[in-house]
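Worksheet: one structure, shown below.
In this view, the complex is presented without one of its protein chains, the others remaining in place.
In order of appearance the chains are A, B, C, D and E, and numbering begins at 1 in each one.
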Amino acid sequence: MQVLDDHRVAARLVEGRHTHVMLGKALAKGEKLPIAVTIGTHPAVTFASCTRVPVGKELGFAAELLGGEIAVRQCSNGVLVPDAEIVLEGFIGSELTAEGPFVDITGTYDPVRQQPIIEFTGMHLKPDFIYHGILPGGDEHKILMGAPYEPKIYRAVAGVTEVKNVLLTKGGCGYLHAVIQIKKSTQGDAKNAIMAAFAAHTSLKHVVVIDEDIDPCDPLEVEYAMATRVRGDRDIMVITGVRGSSLDPCQLDDGTNVKVGVDATMVLGHEKDFLRATW
Amino acid sequence: MQVLDDHRVAARLVEGRHTHVMLGKALAKGEKLPIAVTIGTHPAVTFASCTRVPVGKELGFAAELLGGEIAVRQCSNGVLVPDAEIVLEGFIGSELTAEGPFVDITGTYDPVRQQPIIEFTGMHLKPDFIYHGILPGGDEHKILMGAPYEPKIYRAVAGVTEVKNVLLTKGGCGYLHAVIQIKKSTQGDAKNAIMAAFAAHTSLKHVVVIDEDIDPCDPLEVEYAMATRVRGDRDIMVITGVRGSSLDPCQLDDGTNVKVGVDATMVLGHEKDFLRATW
Amino acid sequence: MQVLDDHRVAARLVEGRHTHVMLGKALAKGEKLPIAVTIGTHPAVTFASCTRVPVGKELGFAAELLGGEIAVRQCSNGVLVPDAEIVLEGFIGSELTAEGPFVDITGTYDPVRQQPIIEFTGMHLKPDFIYHGILPGGDEHKILMGAPYEPKIYRAVAGVTEVKNVLLTKGGCGYLHAVIQIKKSTQGDAKNAIMAAFAAHTSLKHVVVIDEDIDPCDPLEVEYAMATRVRGDRDIMVITGVRGSSLDPCQLDDGTNVKVGVDATMVLGHEKDFLRATW
Amino acid sequence: MQVLDDHRVAARLVEGRHTHVMLGKALAKGEKLPIAVTIGTHPAVTFASCTRVPVGKELGFAAELLGGEIAVRQCSNGVLVPDAEIVLEGFIGSELTAEGPFVDITGTYDPVRQQPIIEFTGMHLKPDFIYHGILPGGDEHKILMGAPYEPKIYRAVAGVTEVKNVLLTKGGCGYLHAVIQIKKSTQGDAKNAIMAAFAAHTSLKHVVVIDEDIDPCDPLEVEYAMATRVRGDRDIMVITGVRGSSLDPCQLDDGTNVKVGVDATMVLGHEKDFLRATW
Amino acid sequence: MQVLDDHRVAARLVEGRHTHVMLGKALAKGEKLPIAVTIGTHPAVTFASCTRVPVGKELGFAAELLGGEIAVRQCSNGVLVPDAEIVLEGFIGSELTAEGPFVDITGTYDPVRQQPIIEFTGMHLKPDFIYHGILPGGDEHKILMGAPYEPKIYRAVAGVTEVKNVLLTKGGCGYLHAVIQIKKSTQGDAKNAIMAAFAAHTSLKHVVVIDEDIDPCDPLEVEYAMATRVRGDRDIMVITGVRGSSLDPCQLDDGTNVKVGVDATMVLGHEKDFLRATW
Partner (left out) sequence: MQVLDDHRVAARLVEGRHTHVMLGKALAKGEKLPIAVTIGTHPAVTFASCTRVPVGKELGFAAELLGGEIAVRQCSNGVLVPDAEIVLEGFIGSELTAEGPFVDITGTYDPVRQQPIIEFTGMHLKPDFIYHGILPGGDEHKILMGAPYEPKIYRAVAGVTEVKNVLLTKGGCGYLHAVIQIKKSTQGDAKNAIMAAFAAHTSLKHVVVIDEDIDPCDPLEVEYAMATRVRGDRDIMVITGVRGSSLDPCQLDDGTNVKVGVDATMVLGHEKDFLRATW
């Protein structure tokens, strides 16, 4: 949110997401949309708010993660909020203003956009409240942005082979790169997994598929698999003319991008050439 | 089923499918598996038996298709069967025999395999019964084999763009070729759709993606789209080293195959170059 | 021909074709070109007029097709015409006008061009005459346009291998797609046939080569060959930067296009993997 | 011909060529084939004997080249021969023997083959006769082998664009490499010319297409065109899996080969960037 | 060195390296080669012994690194040795034995080879000596093996563009992967740098070229550059049929391998699209 003055901010509402839809409905009825902004909620609540659960299910999902109920409180404008260090109450109307430029997960600048204004009418602070800011392009930003896609990719890959783990790596901004760990049962499985991953998360740009003996969370292990199990002409799959992430500075003028999948698994039936000594 | 003598046949039970699993359980308990073969059931029942619904849900699914209940009858070995022209009762034991070669959907011969023997103990015929045989490699065979995958592909493509129709074509044996009709909203959508389709049906070999104005059910229309909307270097996507259908005679020795996706849609923003005159 | 008023039409005279050449000669001498338009001639005459026989040989060619002589009649401007339902007499001069846009075989609109005007001076109608119009982009248009090229391709392919049949398919607008049926005697023959076809008909865009057991006139059979006998990395030949048809909406800005040839024949020496069961 | 003893030689009769056909007919009638070998004929006769004119037309073709009649003489076995330094008379029967290894145009060894034996019954020598031997793999061998294909390629390329010259180069053994000089009228012409050439001479392996200002007979000029007018990613066309010459040591095990065409012409419309200074 | 019994070990002498050459000379004179093995030398000495300095210059190179002289001691067999925790004296003769399998830098097993035997005749230990073992496939092994190549690559890249840093990464076993940091002055520089690196270290398999703002020593930074600055069709260079490292399990049967270079630099002139926000 970009501070405009002492009681107004500009905020980007992504088209099709819940708040954007709710605002559209309110404005269609000639009303403003009452909203509340919570800062410093329980991490499970923050995390739940970033997932793609159906409208109105976010708090329920957070409760599941916490293993119980979540208490809510009603703001003066009627909005229900969970426990938070800071609660801001207000309204969104039809007025737009220049928002940004903000830094996105790639660390580069987003364009300036015309976005709605939030007008705050009240603020609630806990005693000794903690201000929890999520830095644009920081690790928390990346993790919260990518988190919803890891299970989506996992489920999609599970439809084509036996998947063990899926990671959206920090080096890939938590969004553009995936490491997928599978247990191959046929030689072509990794390529099937790559296509399943690209179908599950269309912003994904690069995917590496690894075996069970490689730790997906250790970048050096993944690099080791690429060093010793990849033959460039056979194992690198380049897809041109495909939709990718608009955050990627490499996007072409026609709106397409280029994706690359790398099969860094051992050749089935030749495992003994690849297996590492243990002690 | 291959007739061995006047009361025994050999039948292929595909690994992992329901009958194969049930036989395994029976044999593990030292028992034979009581079974019944129905010939000439209601088409909705035949169709339902070919879908991939969970164990025991086939009749329920057929009932849904028929909009009501399905009456069942108990065979003398305890197996429940729906209404059929011919019902054969019997048992499967542990004995195996050479089965085949049978013709598969591609019209070529499957290998001979060691498969279980069904021993029949009784037969029920309706008066003036009709024998409904499904010819191997015939149209009914192709349709029943491909049918379960069209909705799977549809759902997968719907996850990446707006899908209008999905067809597994007869020319592709109802199994190896798909035509996918989409409404593009970004230039790269067709390539995303191709990968989603390959992920949804791993036996798929070739996919063509078309626009809304092309009839997916008319092979000449689809060919027309390829003639006028494909530029070979840009719109043909070749995936090597990937798992495909074992029924394809082109499968390589290492068990992989090669898939091809074709984007036969108009270039977004240049629709006027491609649109056809109407009268 | 585009009607301008009650006695004048605009007509496209393609550069280098007979009428265009004759007009050039007449204008060079300061004369108008006397012409006649016949509508509703014998199909053999119509067909002959679309072939690429040398100047003045069209009627002789039609006569050959009919197995005898063709009677001609002299118009008042001296032009000889065969029997026709309608005969229009007139002249072409040096004046140009905007012609079009007309619909071409692809069903899309040709550009508007500056073309000569035909001025009619007389008309002859048979009693109860039939008006035989050839619809732009209709099947007759496609067949008449493609017909001259099938024997050209046949002869060219016969120079490199044993050719059985050549078809310019309706799905390819009778012009852009060929199916070539050959009897292979070496493994590479199909690729040689593809190049021969592209050399014989430079507007050709896509070619599929099939075996003797596939019916080239049945699109589903040709598709079947592609489903079961093509391995995308080996059998698809993409030629960039080559001259194709200017009617193709995919033509690049520099006037080149991209051609694709597909070898959908069985691998020589492995026919048994591909042959279909017969009954 | 390989000398076996003082009156017999082994000679390769290529399947389908005239002598091979005539021997087949004679043997089918239970007869030997009477033949004569002429050494040291007029160059026009030697050249004519290497062309692909119909059976029995070689001498007539030679006469045309000489601008008149050719006198012939009858051997004692009835065979007619033109004027020659040496004439050997004899018969070919059904007996075969090991022939070779001889050196072919590439300078490498052909395999040893089972071939017919020629039994000589007489010899005629001119006074002070000259023995004219054609060295295997020498320049005369290359020129005589390639000569028939230059006009075939010329005619084929003339069907797709304006051709100025065709040369089978000495560096390409007079058989495997062609230089084709054209006058481009559209940007893609060179690629069309390449395919026409490959269709006209299926043993051709590499083709370079040049502009009118480059001398096709000067290898340094052709190399200059490649140095300054080729962009490797755009102008090199590689055709795999195609039939080529069995004389090429690079032929693959499946009998296919790989052809390469190079467009070394200027980009149409950018001639000024490429034209050379003159003085 | 592989212990054979209480005074003999087997040791691999790589063909062409100094000890191998010296042994060849000694054996040619009918003599054994006197040698000494030092364990636990100053790190500069260990490092120097792994570089590719000319014969006999290793100790001088170590001295330079240490900024002074190095004292040496003469063994009883005449060999001069630097200060070490353990010194083993002995001889190598002509006898060979099975050596290995040892683990190499990739962590996989080398083949067993026939190698010379070292026969020890004496041992010197410092009081409270430290045994310094270099674990096969451990970090020390990787660093010592790759170290000599970093300056070689640096110098080679400096010949084609402005190089800032070169790193053989730990994930690439200190030997197979390089990260090269350059300051581009023309758009193509990264590809020139890639070829220079492959020429300087022929065992190199994969190279990534990065800009000055990316830290080559931080794998996440390098991955970030690949995520945001690589377009797969333009920036990945695959070289097939080239000699690589025999330690790579992906080496083909014909002894060649496949190398991949990745240009992960910003497009020159478009730096503003790629630059990261700073705070």
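Just so it is clear, contacts are C-beta pairs under 8 Å (C-beta built on N, C-alpha and C of every residue); 3 or more make two chains touch, one makes a residue touch a chain.
Since the model is a prediction, treat every value here as computed from it, not as a measurement.
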Omitted chain - touching chains that are shown: D, E
Which of E:L27, E:V53, E:L66 or E:M237 contacts the chain that the document leaves out: E:M237
Where the unshown chain meets chain D, residue by residue: 103, 106-109, 136-137, 169-173, 176-177, 205-206, 219-224, 226-234, 236, 238-240, 248-250, 252, 257-260, 273-277
Positions on chain E contacted by the hidden chain, ascending: 156, 159-160, 186-189, 191-192, 195-196, 198-200, 202, 234-235, 237, 239-244, 254-257, 263, 268
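One rule holds in what follows: only the chains that are shown with their structure count from here on.
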Joint neighbours of chain C and chain A, given as chain labels: B
Of all other chains, the one whose Cα centre sits farthest from chain D: A
Homomeric contact chain B-chain C: same or different residue positions, threshold half: same
Distance from chain B to chain A - Cα centre to Cα centre, in angstrom: 36
For chain A, residues that touch 2 or more chains besides their own: 234, 239-240, 257
Touch-based graph of the chains, sorted into line, ring, star, complete or other: line
